[in-house]
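Of the protein chains in this complex, one is absent; all others appear in place.
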Amino acid sequence: MEAARLHEYTEEMDQALQIDDVDEPTVSEPTDVIVEVTGAGWCQTDNHIIEGMWTEYVDQTLPMTLGHENAGIVREVGDLVDTVDVGDPVICHPVQTCGVCRPCRLGEDMYCEHSVFNGLTTDGGFAEYLHTSDRATIPLPAGVDPTEIAPHADAGITAYHAAKKAVAELNPGDTAVVIGIGGLGHIGLQCLQAMSAATIVAVDLKQEALELAADLGADETVDSSDEDVADAIASITDEVGAQQVLDFVGRDETTALAPDITAAGGDHHIIGYGGMITEPAQALVNGEFAFRGTLVGQYTELQELVALVDRGDVTLHTDHYSLDEVNTVAERLEHGEIEGRAVIEP
Amino acid sequence: MEAARLHEYTEEMDQALQIDDVDEPTVSEPTDVIVEVTGAGWCQTDNHIIEGMWTEYVDQTLPMTLGHENAGIVREVGDLVDTVDVGDPVICHPVQTCGVCRPCRLGEDMYCEHSVFNGLTTDGGFAEYLHTSDRATIPLPAGVDPTEIAPHADAGITAYHAAKKAVAELNPGDTAVVIGIGGLGHIGLQCLQAMSAATIVAVDLKQEALELAADLGADETVDSSDEDVADAIASITDEVGAQQVLDFVGRDETTALAPDITAAGGDHHIIGYGGMITEPAQALVNGEFAFRGTLVGQYTELQELVALVDRGDVTLHTDHYSLDEVNTVAERLEHGEIEGRAVIEP
Amino acid sequence: MEAARLHEYTEEMDQALQIDDVDEPTVSEPTDVIVEVTGAGWCQTDNHIIEGMWTEYVDQTLPMTLGHENAGIVREVGDLVDTVDVGDPVICHPVQTCGVCRPCRLGEDMYCEHSVFNGLTTDGGFAEYLHTSDRATIPLPAGVDPTEIAPHADAGITAYHAAKKAVAELNPGDTAVVIGIGGLGHIGLQCLQAMSAATIVAVDLKQEALELAADLGADETVDSSDEDVADAIASITDEVGAQQVLDFVGRDETTALAPDITAAGGDHHIIGYGGMITEPAQALVNGEFAFRGTLVGQYTELQELVALVDRGDVTLHTDHYSLDEVNTVAERLEHGEIEGRAVIEP
Partner (left out) sequence: MEAARLHEYTEEMDQALQIDDVDEPTVSEPTDVIVEVTGAGWCQTDNHIIEGMWTEYVDQTLPMTLGHENAGIVREVGDLVDTVDVGDPVICHPVQTCGVCRPCRLGEDMYCEHSVFNGLTTDGGFAEYLHTSDRATIPLPAGVDPTEIAPHADAGITAYHAAKKAVAELNPGDTAVVIGIGGLGHIGLQCLQAMSAATIVAVDLKQEALELAADLGADETVDSSDEDVADAIASITDEVGAQQVLDFVGRDETTALAPDITAAGGDHHIIGYGGMITEPAQALVNGEFAFRGTLVGQYTELQELVALVDRGDVTLHTDHYSLDEVNTVAERLEHGEIEGRAVIEP
């Protein structure tokens, strides 16, 4: 089958991945599931992987098929698989977990002590077929198209996971700021909207992104190419600040907003990455705020997100590409030329 | 009366404060309380105030009497005061709050929109008498000596507040790391001990501090002058990391430990300050940990800490000084020559 | 001024209250506030008070002016009042609190150790003027009519308080059941709708109530005059049960639904009352569910509800009556002839 594989770390996105002919995966363990991939979302993290930014944190063996946002149709299952059947449309949680370590037993899939991560530490789904397991597949409700929903496998649950943590701290009258209305941000905004009654402020430097935010229900928008973000948030919140900030960008200049826009006791959630946090310890003490990291989300959170999609509470803005266009997608994303989410159809 | 006042910001601790003769405070509002100060703890924050480190965060008018850890005997009360009577031994919460803004109504005293902070934004208790209010005084149970307990007014509740947040996340089998077994750290360690069944690891670079930690119940001690802290924590926790880290130091080198010693999903609490947090956003994402600021604690938390003291669960290690020794104390603390907490007896 | 007062406990609602001429209240304490009442909601609890159902729980001195759901215009304030000014439109939290006991300091107004409750333990607002305090008044945003919003002072926050507790436990895909779509229930339903993405099931035995529920956004309705409620919930939830049940009725037959309709780990919130809970301890063990009582709500929750109203997320269905119609209202409510909420305009 065809698979888009990374052979060498590079900054050159136009020659990032190579379309190789590889063997189709087959079931070897009784809990294995083979999925025919109908949609595979392209993520900013794919660019980061290509650049070699993850080598410091995880072990990677190249060549590797990228792609961690997969959905499709089950084609083969091991003997012990009960959750899905051949022919079922499914979305794939990106992490394949052991199910028996303490984090797994707590429901904390992301902290599994024996996990592999599609397209990051094992072959992913920019390919015709994906080798995964019963613990990583969720059957879709009737009417939900796996090709269309694919980006929820990572962009979706990551945004949902952060939004859920924020919602737990938000009361009516409070303010949530969403920085970056891109692939993840536009989902996070809708999750906040569906699950809280907070005032939602969208911050972006592109006009189209702010228009999308307004369409999706943002109460206020701030154009950071033009306005001082701290002043704008102070004005919207009567100088109190935002109780929760979801930073889907994670650059130096967005993390630096925290002390000025976060209310006392509030959180600045780090979801996007690439930049640094550089802050005096005293600033966190004085404002009693937190920088909280966000790493994807649990299997059960992906179930919850599928429920939101099924209710019509979250819609995705996607564009579709064929497998041999992966490098075009990589390049466009690098230049900020993709609105919403690009989906590869292998 | 005599009061130790700051006239000018300085790095010279041996001439930091000046003993001035000032008017005794009197009741002007019906909720005012005048306390004869019998003990006033000296805090690292006093050094930071003297150096001018707080001018960026709060408004200060010099000269100002420092001292935010006060306890003593009530000498005068306003007409509407019900919580305490003349003659009562009390401990004074350092923040005088309005009681009617939304944070006050939520019990979040530290976020009061109209507060003043003893010895930081208004005259404090390195003086014979302190002007405070009914909302900032807590009567002491019989047998608790106000002079002895004074440092709990700030060192105590700050440590308690951080420990309480940590305890909420700690299960038996989990690990809590306490960095810095000084004035606050030795209290925080005892609070963790009293309120959780986690494994407690004390980290310090002084042998006497580690001995104190072991006496107070630390399960493990790590000498950071000699051992690699990350290696030590990895070994103690079977490579999982510590679920909760209480950083009572807050220097560059202690905040930098976070990604290496914090377990996935864990928190690095910033309590001490002075240094920087400098970390790639990606590190927080990869480890899904948080840097959480800690700002003193609520009035009700000081009540809870007094209950712990009354039970015998928390003891203070103090040395006592007269008012004219304040600069000696400031200098000794600057050079790390004070174990436990220095208490001024004005 | 005119006031509708209870002179004697009675089951005869047509002669429940007497319109008396009494002295207008005036400011005596520096924190007092006098409100000209423009709207005062009539509550099922007023009927219960008239029947003497509260004598076992609280001290009451008759004659007493009833009315605990009040809003209007501030007419006089004490010297220390900062929260409101003469002329401000306000809604009145029904409980006047001391502000200094530990529950007050925690923000738990309802547990205040020195409170009085309008129309339950002190004179209420079925009168031209109400004597209350700064801690019990909330200024209204521009455009919110105090007459229209009055029932939120008790019906509203009680429903909101229960809904907020439920929302904290509800994930997308979960089910919340609202039993009784009357004065409180129709508010609770809207709060759930605004603050969660759970499936909402409305249960009532009147067709108009179920139509109102559907209009307000209920996902499913169950006509308990016709359908077996347990069967209906089982079918809606794939036999799992509802994670949260809000029982705004509180009769024997509604509390008895708990073991059959509540999911494992779920809660049956007791908001309405009048009936008994009669259940084997074993049923709670087997289903690990809880019966959780709900007593009005905090001052800060009334602030949050006002924010919801201001956003347009919660609307009230009210009918208006003059002060001399109080007994007509009492009788109609007794016979289930009032949809939404009756508001007295003194």
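Letters A, B and C mark the chains as written, and numbering starts fresh at 1 in each.
As a convention for this text, a contact is a pair of C-beta atoms (placed from the backbone, for glycine too) under 8 Å apart; a residue touches a chain by one contact, two chains touch by 3 or more.
Bear in mind that the values here come from a model prediction, so they are computed numbers and not experimental data.
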Option touching the unshown chain, where A:Gln60, A:Thr147 or A:Thr300 are the choices: A:Thr300
Chain not shown: contacting residue from B:Val58, B:Val86 or B:Ala197: B:Ala197
Residues in chain A touching the chain absent from view: 30, 80, 82-83, 98-100, 102, 105-108, 134-135, 298-300, 303
Positions on chain C where the hidden chain makes contact: 48, 53, 57, 103, 108, 110-111, 250-251, 255, 263-265, 267, 270-295
Where the missing chain touches chain B, by residue: 168, 171-173, 194-197, 303-308, 311, 313
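Simple rule for what comes next: only the chains that are shown with their structure count from here on.
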Dominant interface by contact count, named by its two chains: A-B
Distance between the centres, which are taken as Cα means, of chain B and chain A, whole angstrom: 39
Multi-chain contact residues (two or more partners), chain A: none
